[in-house]
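Partial view: only certain chains, each at its native spot in the assembly.
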Amino acid sequence: MRTLQGQQALMRIFIGEKDKYGKQPLYQAIVEMLRAEKLAGATVIRGLAGFGAKSHLHSANLLSLSQDLPMIIECVDSREHIDRVISKIDEMVCDGLVTIENVEVIRYAPKK
Amino acid sequence: MRTLQGQQALMRIFIGEKDKYGKQPLYQAIVEMLRAEKLAGATVIRGLAGFGAKSHLHSANLLSLSQDLPMIIECVDSREHIDRVISKIDEMVCDGLVTIENVEVIRYAPKK
């Protein structure tokens, strides 16, 4: 198991719940790719509403026509590990936003 | 459609699910304002529990009295675009937290 400490990178990928990669949901394909590439971790969060590059409103409201809710995938690792998967993500994501932030890791991995 | 690349700003607005703007849910009013102002995108996330400025605990637990869950609205755009809507947000939000972070945009908007 790897450890992670100090200055690292947080990548966040904003896509739609209905986006596909082949026949698979895109968010699932991305998480599996991140795990296969041995990134330190990933978390998927479902949004309740939103709009993006194409400016259609995603919403879980009853009045909304769309059920294509926003999904955020977050991944913390070294900038080198993140950079290594960027080209794969670029190939998988057709319509979305990918951001990178600096974070300080205080703690990762089990004790002892 | 705009493109967004390199150093940009991430604004995050923490409010309550039951906060209103007129008769409308505040989070919805903010997302509509951000879209009307042509911000690049916004995502709404519902929290499960929390406490804020007034320090009452919001929670989705069965044991909780309150159902006023925390809501987070996230918006990535240039600092200039974010600054342009800050005064509107300040007028709309009575009780909440608004933060801005630096992010690097790797990818935004559809391919080709």
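Letters A and B name the chains as they come in the text, with residue numbers starting at 1 for each one.
Rule of thumb we're sticking to: contacts are C-beta pairs under 8 Å (C-beta built on N, C-alpha and C of every residue); 3 or more make two chains touch, one makes a residue touch a chain.
If you're wondering where the values come from, they're calculated on a predicted model, not measured in any experiment.
This homomeric assembly is drawn with 2 chains in place; in total, the structure file defines 3 copies of the chain.
Convention: only the chains that are shown with their structure count from here on.
Centre-to-centre separation of subunit A and subunit B, using mean CA positions: 19 Å.
Only residues 1, 4, 8, 10, 27-28, 31, 34-35, 40-46, 71, 76, 101-111 of subunit B touch subunit A when the two sit together in their complex.
Contact residues on subunit A toward subunit B in their complex (touch as defined above): 11-12, 14, 45, 47-55, 57, 61, 70, 72, 86, 89-90, 93-102.
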